[in-house]
Structure formats: structure tokens, C-alpha cells
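Missing here: one protein chain of the complex. Every other protein chain is in place.
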Amino acid sequence: MLRSLKLLGLSLLIVALPALASAVDVEDEKGTFSIEYTPKRIVVLEFSFADALAAVGISPVGIADDKEKARVLPAVREVIGDWESVGMRSQPSLEVIASLKPDLIIADIGRHEAVYEDLKKIAPTLILRSRRETYEDNLKASAIIGKVVGKHEAMQARLTQHREFMQSYKEKLPKGGSFQFGVARHDLLSLHPEAAYAGGVIKALGLENAKTGAKDGASRRVSLEQLLAVNPDYLIIGEYSKPNVLNDWEKEPLWNVLKAVKNNRIFNVDPNTWSRCRGIMAAEQMAKDLVKILTP
Amino acid sequence: MITPSRFFLFSTLLLVFLALTSLSFGAVSLSFLDVINGFFEDSEHYFTIHEYRLPRTLLAIVVGAMMALSGALVQGVIRNPLASPDVLGVSHGAGLAAVLYMTFLPDASTNWLPEVALVGGLLAAIVLWLLCGTSSSAIKLAITGVAMAALYGSAIDFVLLVKPLEVNNALLWLTGSLWGRGWPQLTSLLPWLLLIPLGLGLAKHLNLIDLGDDSAVCLGTKPNIIRLISLATAVGLTASCVAICGPIGFLGLIAPHLTRRLIGGRHQVLLPATLFVGALLLVIADLVARTINPPIELPAGLMTAIIGAPYFLWLLFSLR
């Protein structure tokens, strides 16, 4: 009897050892998250998480992509291939997530805290901050994701590569002048301040953000008069709709008083990359955009 | 008009049928056998059926019934079929509390949202009571409630504009949705179910009030007390539902209305019947909201509004 118990214990140990070896503990927004296997079927509920997975060459099985695959960054799409849409980022469909039988879910504390308990019933859920994150927050979150999916080394290497990439682009970029990224809609322009993601990338590239007087990262609706008060040297615009408020402003004499207009330094970029995606690859794409814009 | 016994038989059958439909359809459609299996823990559909669709469907039934009863009570007291729990300002008060909580404490856990909203809704009812007391006429009470609701509404808009970060989350909550609600929410709603028998018990007195205050007094009813109890019950029902699901607006207006057209205005029949109609409406609304464009989930409050719009038009034409 004793013998067989010992044998059983031994064999359990042998079976458990490799599993223990891959057990990971990380800190997420709800405390310690531990996982004892390397997840194979991952569902992500924000674009930035898909970006982090793509950075280490992992394809998620499901993404909350608002049912518009084009919203995922092209560079990310290239890496991860096809996936199942699990609905809106704000209200992902738990049924579809369950039907994908994931072994890891990565959720955003801002949007998905209310369903955290439900998500945990489907699969181990790593909950991080994505919405309202800064550039540095995002890199930290990516490092955590790398650990959890068993690609710690690969992710660290990718992050180092990313920092080198940003450094090399920083050197390519001309110095001087203030930058402002804004999103133009039908009848309003909102500026993303330094504490927002795009502002963080601009800063990381060694460029100066225009002073908006904003303390937090909330994007802010401005009138032409307030834009004039900010008066950045470079105005980077993502157009969510065309024509938009800028087409109206162009007719105003005051428009021509703007420094960016005078020196012909208004540039259009993809609003999806700049304001919605966030992530390692998104930041690199933004850097590429800036270099393309500034070094003709 | 149909007879009450037929109505109850028919609506029970319909409700059972719709509940089963709601269990088997969604972003992922399941066969009847899968649904049955889903009740057992070893099934692969256990989460979808037992943990997700079942509590959600039950919640839709309960919330629909409660909102409808609340609406019927308010319409009975104010004696106008266009009144709804909205005129008590409860849902707007709850909404304001929720929005303040979400915008000024963005890092606080959203798990406390139901409690915050409940307190807001009850506070709004107390403010209304302080303003009107027991002596005001029903219609004055209703209009004061409307004015209070307008005040809360503009405060909500103001906050959303000054603190634009959480606009979408707040809007989602304000439209009313059953997304992500499950067993815990259903459990927390259970004690409030006691208000249903209380509301049903008021039927006879509400009928007497319908005859006019003088006749009611002659027949041994105290109209002011009955009004107070009815409205307090309605407030409790609405506030508890709003706290869980957000303001699912139109239900309290349409459900009693529809019931009245189906089986008449006698409260002894109207009140229990409206429970069924409300439950049916919300189950349908939630089912449609989940299945119309999967995997996108629309808020159920939006679906009740979309059902409500043509109903109003049809009413207008039938009244001509």
C-alpha cells in the first residue's frame, strides 16, 4: 500500500514537473495572475493586446474588433492571419468567446471589469489596462503578456528591438518645433494631449508636444480659436470623417494665421493607427509615418 | 379584448416558448439537445447555457415584469396612460448617480455601480416626496417629477461633457442593457420581488381611485395613502431594476398600455397581466438585441425603444 502510494507520488511529481516549470505568476489589475501552462487559444478584447501577441508571433483565435477587421493594424494582420470576431470592444459577446474554447483571455480593466467574473469562468483571464494607457504603460503590459504566453525572452528581445527602432527613428527625425495630434470629425476637432498614447509616442521619439494645458490624457474638443492658442508647429490630423470640420475652417481667414498652415505643416495620418490601435507595432507605424512626413 | 383566462394561458405558453428560444439562439445557435445538456456541468455548453443565457433570460423576465408593474402602478395613480416610472425621476436620478460615480471615480470598481445607482434612484424619489408632500395632486406630482428628471438629465449631460473620458461607457450604461448580467445580479434582485405581491394587492384600491377621490373615500379607501404606497412600490421596483440593468426606458410605458388594450383596465386583471407582457417584451428585446447582428450586442433598452416607436404610431392611427 505504502509502496504504491510512494509510486503514485513519484509519478505525479514527474508529470507535474514540466507543468511547474512553465508556471508563471504576474501582477495584473486584479492582483496576482498565475497560469500553469502555455496558452494556445487566446482571445483578446482590445487591439493593443493583439498587437502585443503579434509582436512575438502569436495569433489570437478571437479579437473584439467591433466586427470590422480593417480596424486591426495592417502590420498586425499580416502576422496573425485570420481570427474570429467576438463583437464590440465595449460589449464583447461572451457566448462567442466561450464557443472559441480559449485557454487565455486578455481583457481591459476599463471596459471589461463588469464581466471579469464571467470571463474567468470561461478561461483564465489576464486583465490589464488598455484604454487610457500611456505609451510606457503599453510597453509594460506587453512585457506581462509576453511572460504569460510563454514568450518572455522573445518579448524582451522584441521590446529591446522596439526601443532601438524608436531610437534610430528618433535620430532620423529633425529636431525642433511642437507637435500636436488631433482627430477630425464631421463638426469637431479633438486634440490628444501629451498624456494620451499618441502624445507619449511623439515624446518617445524625442519630439515636443504642443502645450494644451491639459493635465490628464483625455482628448479635448477645441474651437479654431483654441487651436490658435495652442498653435503647434506641426499639426497631425487623423480624419474620422470626410469632409470634416477642417474643411470649414480652411475657408476662415484665421486658419492662415496658424503656424502649421503658414509653413504648410499639416499632415494627414491614418486615424485608426494613431488613435485606436495602440501597441508596439502601432507605435512603430506612427514613427514611420512621422519620418515619412518630416523627411521628404 | 380577450378573456383573462385565455390571456394568461396564451401568455404563459408564449413566455415558455420565448424563454426556450432565448436559450438556444444567440451569437452561437444551439440545438434543443445542446440546451438540455447545457444545464449539466460536464457539457461543453455549460457556460453558455447555465452561466450565461439562463440567468440572463431569467433576469429579462424578472426585470420586464417589475418594470411593467411599476408602470401600471404609476399610470393607475396618475390616471393617465402616458405616464411611466420615468415621471418619478427615479431612473434619471439613478443615472446621474451612476454617471457621477463613473466620471469622478474612474478608477473605482464598476462592481459598486448597482448600489450607487440604487441610492441615486431612491434619493431622487425622496427629493420628489419632499417637494410634493402628500397633498399635491397626482398630475402635479407627475409634472414635478418630469421637471426633476429634466434637471438630472441636464446634469448628466453636463458631467459627460465636462469629463469626456468615459462617455461611451456611461452611454452604454444609460441605455440599459442585459449584457454581462448573470446569477449575482439575479440574486441581488430577489428580495425586491416581495414588492410584486404588494403591488398586486393594491389593485382593488386603485380601481376605487379610478372612480374619483370622493367615491373612493365613500367606499372606505384613503386615496392619499393608497397613492403613496403605490408610488413607493413603483419607486422600489424601478430603482432596483435600473440599478441592475440601467434605465430600460420604454418598458414601463408600453407594457401596461399594451396590456390595457388587450384585456381592459380593471386593475385586478391588469396588474398580473402586465407582469407577463413586460416579461415577454424584455425577453424579445434582449433576444433581438443579441441575435440581430452577432457578435455585436445591442443594448436591450435600444430595442425596447425601437419596439416602442412603431407602437406609438400604431396607437395614433387606431385612435383616429
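Each chain carries a letter (A and B) given by its place in the written order, and its residues are counted from 1.
Definition applied: a contact is a pair of C-beta atoms (placed from the backbone, for glycine too) under 8 Å apart; a residue touches a chain by one contact, two chains touch by 3 or more.
Keep this in mind: contacts and distances are computed from a predicted model.
Per UniProt, the protein behind the absent chain is "Iron-dicitrate transporter permease subunit"; the candidates were "NADH-quinone oxidoreductase subunit H", "Glycine--tRNA ligase beta subunit", "Iron-dicitrate transporter permease subunit" or "Tetratricopeptide repeat-containing protein". Taking the complete complex into account, the chain left out of view touches A, B. Remark: the omitted chain is touched by one listed residue; of B:I2, B:V16 or B:L82 this is B:L82.
Across the entire complex, the residue among B:L13, B:I126 or B:L171 in touch with the chain not shown is B:L171. Only one residue from B:V35, B:I61, B:L160 or B:L282 touches the chain missing from this view: B:L160. Looking at chain A, the residues touching the absent chain are 66, 90, 185-188, 190, 213, 220-221, 223-226, 228-229, 240-243, 245, 248, 251-254, 257.
Taking the complete complex into account, residues 78-84, 86-87, 131, 137-140, 142-144, 146-151, 153-155, 157-158, 160-162, 164, 167-168, 171-172, 174-175, 249-250, 253, 298-299, 301-302, 304-306, 308-309, 312-313, 315-316, 319 of chain B touch the chain not shown.
One rule holds in what follows: only the chains that are shown with their structure count from here on.
Once the centre of each chain is set as its mean CA position, chain A and chain B turn out to be 38 Å apart.
Against chain A, the residues of chain B that register as touching in their complex are 26-28, 44-45, 47-48, 51-53, 109-111, 113, 163-165, 168-169, 172, 177, 179-180, 182, 184, 290, 293-297, 299.
Per the touch definition, chain A reaches chain B in the complex via residues 66-67, 85-88, 90-96, 98-99, 101, 110-111, 113-115, 117-118, 121-122, 132, 216, 218-221.
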